[in-house]
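The complex appears here without one of its protein chains, the remainder shown in place.
Chain IDs A and B follow the sequence of writing; residue 1 opens each chain.
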Amino acid sequence: MEYNNMMELKFLSKSQNESFARTVVAAFAAQLDPTIEEIADIKTAVSEAVTNCIIHAYENKIGIITIRAFILDNKITIEVIDEGKGIEDVEKAMQPLFTTRLEEERAGMGFTVMQTFMDELEVESTPGKGTLVRMTKYIGRNR
Amino acid sequence: MEYNNMMELKFLSKSQNESFARTVVAAFAAQLDPTIEEIADIKTAVSEAVTNCIIHAYENKIGIITIRAFILDNKITIEVIDEGKGIEDVEKAMQPLFTTRLEEERAGMGFTVMQTFMDELEVESTPGKGTLVRMTKYIGRNR
Partner (left out) sequence: IGEIRRYLRDNTPIRVSRSLRDIAYKALQVRDKLVSENSKEPTVGEIAKELDLPSEEVVMALDAIQEPVSLFEPIYH
């Protein structure tokens, strides 16, 4: 991937690290001089992706979550990667309201939230190996 | 190393990333519920270590800097690692006022600052291979 700047963060899939991960990505994105609004969008999307790793990929066992972020001009690309259980049918998983955890509140909207708050979303997954979520946002696009 | 929580950050040795790196360590240390003073100590020490990687290890060429942080009870251990040129004589380098860059202001006090603001400091270096700086701080010790 082409970039002007990049970073990689690895952390444990503990729920207390979700807000840490979100802050790290937001602090990195700060060099694109976003608005508070744009930062909030990124944080919301990263939270959803990280929560999915914690809950679905590692099912509350402790695994390692990797976040990579790349900046190119006014574009930030964020990858959230786990080596957890993977997704059988990615297309189906990405549909609004689809969830494999019916018990939870507001279930099945994670990918929809990522899609709504970011400009691009790609998901690559191999069952038994893990999942990569790649999200892109153009800063300053709607100003 | 034994720990309750840990993280690893990799980033490019660009000077614009120094304040990013410092913020990441501060955000991670925040879970120990430090005082403003304690966080300022940690940020100051991390800044010095990262600046040394940028200026001395990679001599303003672009390399990768790795920061690892480990939390165990009220103790945070921070490692700042480069794969740059290394230090010939670590003991001498750590002495107050020793510097290989005479032209700069306030030169030669980086390691002294790290020692002052953290509780423990260790430096391992291999010329031609790189340097690891390990700093430890006990949060709440002086309260």
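Some observations on this one:
FYI, a residue touches a chain if its C-beta (ideal position, glycine included) is under 8 Å from a C-beta of that chain, and two chains touch if they have at least 3 such contacts.
Here the structure is a predicted model, which is why all the values come from computation and not from measurement.
Remark: the omitted chain is touched by one listed residue; of B:23, B:52 or B:77 this is B:23.
For the options A:12, A:72 or A:113, the residue in contact with the chain missing from this view is A:113. Although one chain is not drawn, its touching partners on chain B can still be listed: residues 19-20, 22-23, 26-27, 30, 33-39, 41, 116, 142-143. For chain A, the residues touching the chain absent from view are 19, 22-23, 26-27, 29-31, 33-37, 39-41, 43-44, 47-48, 106, 109, 113, 116-117, 143.
Here is the rule we use: only the chains that are shown with their structure count from here on.
With centres taken as mean Cα positions, chain B sits 29 Å from chain A. Against chain B, the residues of chain A that register as touching in their complex are 5-12, 14, 16-17, 20, 23-24, 27-28, 30-31.
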